[in-house]
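Removed from the display is one protein chain of the complex; every other protein chain stays in position.
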Amino acid sequence: MTGEQTLSDTPWLEQGAEPFIKIRGVTKKFGEFTAVDNIDLDIYQGELFCLLGGSGCGKSTLLRMLSGFETPTSGSITIDGMDMSNVPPYERPTNMMFQSYALFPHMTVEKNVAFGLKQDKIPVAEINDRVHDILTLVELQDYKKRKPQQLSGGQKQRVALARALVKQPKLLLLDEPLAALDKKLREQTQFELMNIQEKVGITFVVVTHDQEEAMTLSTRIAVMNDGEFMQLGTPTEIYEFPESRFVADFIGSANMLEGRIVEDGPDHVRVKTDLGEVFIDHGQSVKEGSRVWIAIRPEKMHLSKEPPLKPGPNQAFGMVDDIGYLGDISIYKIRLENNQIIDVTAPNQIRPKSRTHTITWEEKVYLHWQASSAVLLTK
Amino acid sequence: MTETSALAVVDPAPPRLGAVSQLARRMQAGWRSIVIFIPYVWLFVFFLLPFFIVAKISVAELKMASPPYTDLIKWAEDGIMTIRITFENFTYIFEDDLYSKTYINSLKISSISTILCLLIGYPIAYGIIRSGPVARRLLLFAIILPFWTSFLLRVYAWMGLLADRGTINNVLIWLGLIDEPIRMLYSEFAVYIGIVYTYLPFMILPLYANMEKLDATLNEVAADLGSRPMNTFFKVTLPLTMPGIIAGSLLVFIPATGEYVIPDLLGGGNVLMIGRLLFNEFNQNVDWPTASAVAIVLLFLLVLPMTIYQYYQGKAMEDQ
Partner (left out) sequence: MYGRRSGFLTFMLAAGMAFIYVPMILLVIYSFNYSKIVPVWGGWSLRWYETLFKSEAVWNAVALSLKIAVINATFATILGTLAGLAMVRFGKFKGRTLFGGMLVAPLVMPEVITGLSLLVLFISLKQLFGWPQDRGFTTITIAHITFSLAYVAVIIQSRLSGMGETLEEAALDLGAKPFRVLTDITMPRLAPGMVAGWLLAFTLSLDDLVIASFVTGPGANTLPILIFSRIRLGLRPDINALATIIILVVAIGVAIAAYIMFRQERQQQRDMQIVDREIP
C-alpha cells in the first residue's frame, strides 16, 4: 500500500503524479472487427472514472480487458505498477460489478458476498465480520438469509456491489451499474454509489451509456465511439467545451449551426452563418474561411417577444413551432427563416395561471445568447 | 333445467335469443368437459385400472386354469360372500433367495449404469453447450438421431461387437494383445455397456436443456471473485445443473431397473435382473400371481424415484 497519501481532487493535473492504471496502445480485435482501437489512458488513485458511449462503442470490451476476461490484441495494461498481461481474472486485484448483477441464484445474500473471501482462504470469523460490515454499509444487514429471487432490483444491485467491494479490490469495475433500475431509484442510487466510493476510497471505473449518470458520478469521463476516445475530461469540460459535433450531440442536446470563419482574433472569433453573425468571446486558431460548426445548448438561449434594442451578432428570430411542457422547464421549438428548428429551454419559474404559456404557438419570437455561450467546433 | 326456466322468468329479455345463448353457453361448458373427459377415461381404463387388477392377482392363488388364478370373492349358493386374500406370493418373494438377489442386483446394475451415464453424459452435454451455434445443433442432432432408429437393433449391434468371435475379440487377437477370445457377451459387463449405450441420450438431453438456461456470466463472476475454473465448476456450475442431473439420472435409473431386453440379449441367463425374471415368470412359468407380486414390489421400489421425477417434471413445466 502506498500509505496515507493526501489525494488531490484533480490528480490528472498534478505534475509528475503516478497514474494508478496505465493503458498503453491497447487494441482489441474480434476477427476483422476492431472493438478497441489503440487507446492510451491514465486513471489515478481514488478516481471515479466513466467510460461513456453507445452500444458497440468498445467501452465494455475495455472494461473486460481490465478485469481479465479479454486479452488485448496488442498494447499493455498496468494496474498499480503490475503488468496485467498474463494475469487471469481470478488473480487480478480487481473486482467487477456485472450488468444485471449476476448473483448466484443458489446462494443466500450472505453466501454470495462471502464467496470471494472464501477463495482467499480467509478465516471464517473474519469472513463473517467483513460480510456483516459490508452488508451494513449497503444497508442490507437484515437480508442476509434471503435468496436473490426474494430481493427487489435495488437490493440486488446493492448485493452485487457489496460482493464486489468486500474483497477490497484495488480497482472496482462497474458495468452499467444502474441500468436495470427505474428512473427514481437510479437517481437516488447514483448518490449512494458516490458516498460509498468516498467511504471506501477505492478507484472505480464505470461503464455506462447514460450521459446523465456519467455526469453525476464521475471525476472524469471518456466519451467513446467506434473503439476510440472522442474526448476525455471532467463532466464540466465535456459539457461546456465539447471538442466535436459527436460529443456536443451525444452529451445533452445542442443546436448546431453551420458557418464560415470571418475573423479569427486572439480572444474572439466571428462566424458567418445562415442566421447572421455569431460572435464567440474565446479565441481558437482556425483558418479564416474554413467551414465550422457552432453548438449552442438550448438552455443558453434566451427567448423574448420583444425585438432586441439594437441589431448585432448572436441574435435570431423565428416562429414558435411547438412547445413541450416538462413541468420544471418547457422546450420551445423555434422555426427559423431557413426552416431550421432550434430548441430553446426555459425554466417555468412562475406557475402559469392557466395552461397557456406567455409565449405561445405561431408567435414571432426573438432569440439571443451570450458571447460565451456558443462553442466552435471544427470536427 | 329448472335453473334455465327460473332464469327465463326473471329475465324479461326476448325468449328466443335467450334460449339460443343459453344453449351456446352450455355447449361451451360441454366441450371443455369433453376435452378433459376423453383422455381422462382412456388413461383411467387402460393405465390405472390395470394396476388394481395386478394388485388383485398378486393376492390370489395360482390355479391350473385360464386365467391361472383364483377369484378373491366367491358367492356361495346361500348368498354368503367369502373373500380369500393370500400374501403367500409376497412372503415367497421375500423368502426365496432368487428374488431378493435379483432385486438387489437390478438396483445395483441400474445405479452403476446411471452413474456411468452421468460421468459420460455430463461432459458431453457441457461440451455441446460450449460449442459454437452450428456445431451445437449438429451435435445435439447426433445425440438424438439414434433414438429414431430401433432400440432393439442398437442392442443387437453390441452382440456383434462383444461376441466370442465378435469384432472386439477379433481386433484384439489381430493386434496380438490376446490369444484366446475374452468372454464379454452374456456377462454383467455386457449389460452395463448395453444400458449405458441405449440410455445415454436420456441423460444428455435433460442435462443439455438445463445447462442451456445457465447464465454464462456467473462463471465470470466467480473468476472475478478469485475462483479458479475447477472450484467454479464445483461451487457454481454443478449446483446449478442439479435439476438436470436429477432428471437425467431418474430417466436412466427407473427404466433400467425394470429393463428386460438388454439383460436378456446381452446378459443371457447369467445376469439376474427383475424385468427378465418377471417376464419369464409370467410367460414361461405362467405363474401370474407370483409375477404380479413381483411387479407390485418393483413398483413399490420405484415409487419414490418416480414421484421425484414427476415433481421435477411439474416444476420444469411451471418454470416455462
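Letters A and B mark the chains in the order given here, with residues in each chain numbered from 1 onward.
We take it that a residue touches a chain if its C-beta (ideal position, glycine included) is under 8 Å from a C-beta of that chain, and two chains touch if they have at least 3 such contacts.
In this text the structure is predicted, and so the values were computed from the model without any measurement.
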Per the touch definition above, residue among B:205, B:254 or B:271 touching the missing chain: B:254
Sole residue of B:90, B:156 or B:189 that reaches the chain not shown, by the stated touch rule: B:156
Residues belonging to chain B that touch the chain removed from view: 24, 27-28, 31-32, 35-36, 38-40, 42-51, 53-54, 57, 67, 120, 123-124, 126-128, 130-131, 139, 141-143, 145-154, 156-161, 163, 165-167, 170, 197, 200, 216, 219-220, 250-251, 254-255, 257-261, 264-265, 275, 278-279, 282-283, 288, 291-292, 295, 298-299, 302, 305-306, 309-310, 313-314, 317-318, 320
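In this section, only the chains that are shown with their structure count from here on.
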Chain B contact footprint on chain A (complex, rising order): 67-69, 88-92, 94-96, 98, 100, 102, 104-106, 115-116, 119-120, 163-164, 167
Complex contact set, residues of chain B against chain A: 215, 217-218, 220-228, 231, 235-236, 239-240
